[in-house]
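For reference, the structure is listed below as structure tokens.
For this view, one protein chain was removed and the others were kept in their places.
In this document, chain identifiers A, B and C correspond to the written order of the chains, with residue numbering beginning at 1 in each.
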Amino acid sequence: MDLKEWFASRKKQREAEEVKLPLATDEYCALWTQCFQCRELLYTSQLRQNQHVCPKCQYHFRIGAMQRIEQLVDHGTFHELDAKLESADPLKFVDTDSYVKRQAEASRKSGLREAVITGEGEIVGEKACLGVMDFGHFGGSMGSVVGEKVARITEYATEKRLPLILVSSSGGARMQEGIFSLMQLAKTSSALKSFSDAGLLYISILSEPTYGGVTASFAMLGDIQIAEPGARIGFAGRRVIEQTIRQKLPADFQTAEYLLKHGQVDMVVERGKLKEKLAYLIRFHASGNAKPQAAPPRPKAATR
Amino acid sequence: MDLKEWFASRKKQREAEEVKLPLATDEYCALWTQCFQCRELLYTSQLRQNQHVCPKCQYHFRIGAMQRIEQLVDHGTFHELDAKLESADPLKFVDTDSYVKRQAEASRKSGLREAVITGEGEIVGEKACLGVMDFGHFGGSMGSVVGEKVARITEYATEKRLPLILVSSSGGARMQEGIFSLMQLAKTSSALKSFSDAGLLYISILSEPTYGGVTASFAMLGDIQIAEPGARIGFAGRRVIEQTIRQKLPADFQTAEYLLKHGQVDMVVERGKLKEKLAYLIRFHASGNAKPQAAPPRPKAATR
Amino acid sequence: MTDKKAIPLEFEKPLELLAQQIEALQKQLVDHPELESDISHLKKQYENLRRSLYSNLSASDHLAIARHPQRPYTRDYFARWDPNWMEMHGDRKGMDDPAMVTGLLHLGDHKVVVVGTEKGRSLRDKQQCNFGMPQPEGYRKALRLFKHAEKFGLPVVTLIDTPGAYPGMAAEEHNQAEAIAVNLFELAGLKVPVIAIVTGEGGSGGALAVGVANRILMMEHSVYSVISPEGCASILWRSADKRDDAAKAMKITAREILDLGVIDEVIEEPLGGAHHDYDLAAQNAKKAVIKQLEKMLAMSGDDVRADRQKKFRDMGQFKEAAV
Partner (left out) sequence: MTDKKAIPLEFEKPLELLAQQIEALQKQLVDHPELESDISHLKKQYENLRRSLYSNLSASDHLAIARHPQRPYTRDYFARWDPNWMEMHGDRKGMDDPAMVTGLLHLGDHKVVVVGTEKGRSLRDKQQCNFGMPQPEGYRKALRLFKHAEKFGLPVVTLIDTPGAYPGMAAEEHNQAEAIAVNLFELAGLKVPVIAIVTGEGGSGGALAVGVANRILMMEHSVYSVISPEGCASILWRSADKRDDAAKAMKITAREILDLGVIDEVIEEPLGGAHHDYDLAAQNAKKAVIKQLEKMLAMSGDDVRADRQKKFRDMGQFKEAAV
């Protein structure tokens, strides 16, 4: 299913539900959007044309998974995988509201089944597997479905010997799935271990914001780590840290630029150049090097 | 050749030279030795019985290679290897005196041909290969012979599948051999790489003092790093650092205990317990695990 | 540790009152021998109440026991498993995090590499251990020992008792997230058996970073959760006071997590909790680990790795929509 079909089917689905849904991301709602950073009033349509980057101050607006795919993948080449997976409620979780209700609410707001879309596509002609998170769905939190879809696309890429690109944007693990959500950190990292042992390329893209369990698993395991300008990325949240150390953190703490300075990402790439850089990196690591790597060495048998 | 024979042959050699040589280490020269640390006057014979550790303040006196071997290796089990290697003068090096003269002077003082003695022996019944440096010979500096002997004992241990123990004590590389002395860092580290890939155990023991090129090569590559109490260990010397940063360093800077706190050594072991700990470690990593490890994986062929 | 010295928990207050009553009566027993039957009755009541309390613990009660200040910590277990265990220190790159304890240990007839988070017993220890919250350097120290174990074919046993990874400024600068992620990644690839025991608090990614094991065991009163109940309550209920609700909703107790199929075994604790008898707790844990370990030692390295990867591959519950 390509993007066009995807939008068409989503539209149909909405009409069937006879509910007037708002558009996927808030900035669509109005003709004008005020820049979060420089406060400039911008034409929403122009902002969109500029890949949701403020033309005045280069602020990178948060974007949804489908928009990201639209920006990165060659038109008409994206094929979604595992689109039908949806969350269960293994703990029958209820806080001030039930998890089931919150799920429905999240889907209504985002128009998505879950916080990640995975699939296969071409980037300037280079085949790749993609997983793109959407912060707009349940704060991009990782429950069983996100973990499963990331693991599946990783396994798919391993089998097809394709490069893997995961674009992260997440508040962390999904508490409503309790211990299962924590275990997704191990599940995705384990899948990436086998992928890496096969000698394949994984590029991790960190976008605003990426925190908690997602950062502490697949988002930090890239052969190459790319962050979007200004994106806030970390393990613990700013407030938690300030409470712990009882002091104010520097203004640029946990920004992409701060991470670059502290050796955590290879590069900070502005959105307009992301696609071409990805294509460059895929080509650099691919052609001429296609021979599969030997299996990792067998260690000695365990002691008795 | 065991220790007894070794001493006998050395004695013979000396007599042949008809020169009255002083004993191997300075503290032998007198009946009394003053402790460097607590200033206590100690009977030299008692000090020797206590493995050259001050009974009052536990200061660990510097000891020679043969004394170290005597302390660590079961009596009568040590067989020296490559005893005949001796330095050349590849650069025809002359400073205020010639390298050739300085070599002769070093041997006269230490009674050794070079700054490391290597061989095979048993430690509480456990077979092991050993390389022990002697700071008393040319400041324990590493030239071609030290590098060669360390490389050879490493290769010998690899071939015989024996654990390797290297006891370091060195001021660094031997300047008089210029670029050749620098290259010994690579030579020894490269030999250790093949040893390690064979799944074998290397224990590095850092004794007072260990600096420069020796620290920056084999001395820091142990599977297990052990330092002697109070030993000063580092890459750059204290004075060089103080000149660079223009401030005083803390008193315990670069001591074994400081290194332990900064995660650089696994443990600080007092001399009296070193032998038993080594035997424990050899046994722990040996029995039941004797199967050879598979060769490391073959990476892909180079690109064209 | 004997019962007398154990600090009572909130839910144990009724027990404590009964014990005080019994003690008071016993003092009068010499003068009033007729109290004998009353005392005997009260003692029976005490035993019944105790059993009843401990067979009906709420999630919060378990949490309280798991966090009990006298709970045996990692060093307490290691010292009892093998009084001659040999500690290994440091990440080799600048730090030896005391919140992560690592070493070589004889476990019965087996030689194993042990790794565990440590809360610290004295106040000074606790501060140095950041109350059991490791720095990135602590996880990297653990990783160094995992690789050591792999090189020498030694099984790994990990103990987990941590509120989570330390949320500090330097920890973020030094890439706490990467330190955890790399451990998950590398643990997944080990070909030696890994057995993990949650002994106290299993807190989030900071616990999992030493918990990607072939077999995961939990002490009876330990807890394991994706976020602390306080953290969960303050986010979802917008009030940390709702901790007990959050603890219940998240299913954090050993039995619940066993029922969810995430862990493999619950290890029985001394009545009242492990802090009432360190030796017995350590012995129970040791037996359980050896039993699990021995099952794995017949497997090839590849099978051990595959077994671990499959375990985590299967974790999670989800549905597949029709359309």
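Here is the rule we use: a contact is a pair of C-beta atoms (placed from the backbone, for glycine too) under 8 Å apart; a residue touches a chain by one contact, two chains touch by 3 or more.
Remember, it's a predicted structure, so these values are computed and weren't measured experimentally.
Chain C meets the missing chain through residues 92-94, 136, 140, 173-175, 178-179. Where chain A meets the chain that is not shown, the touching residues are 196, 199, 201, 223-225, 260-267, 277, 280-281, 284-285, 288-289, 291, 293.
Although one chain is not displayed, chain B still touches it through residues 13, 84-88, 90-91, 93-96, 113, 143-145, 147-148, 151, 173, 175-187, 189-194, 196-197, 212-213, 215-221, 234-237, 240-241, 244-245, 249, 253-254, 262-264, 296, 298-304.
Definition applied: only the chains that are shown with their structure count from here on.
Taking the definition of touch as given, a chain qualifies here only if it contacts chain A and chain B alike; those chains are C. By count of C-beta pairs in contact, A-C exceeds the other of the chain pairs A-C and B-C. Taking the CA centroid of chain A as reference, the farthest chain centroid is that of B. Each chain gets a centre from the mean of its Cα atoms; for chain A and chain B, those two points are 53 Å apart.
Centre-to-centre spacing of chain B and chain C amounts to 43 Å, using the average Cα coordinate of each chain. Multi-chain contact residues of chain B (touching two or more other chains): 199, 288-289, 291, 293. The multi-chain contact residues of chain C, meaning those touching 2 or more other chains, are 111, 151-154.
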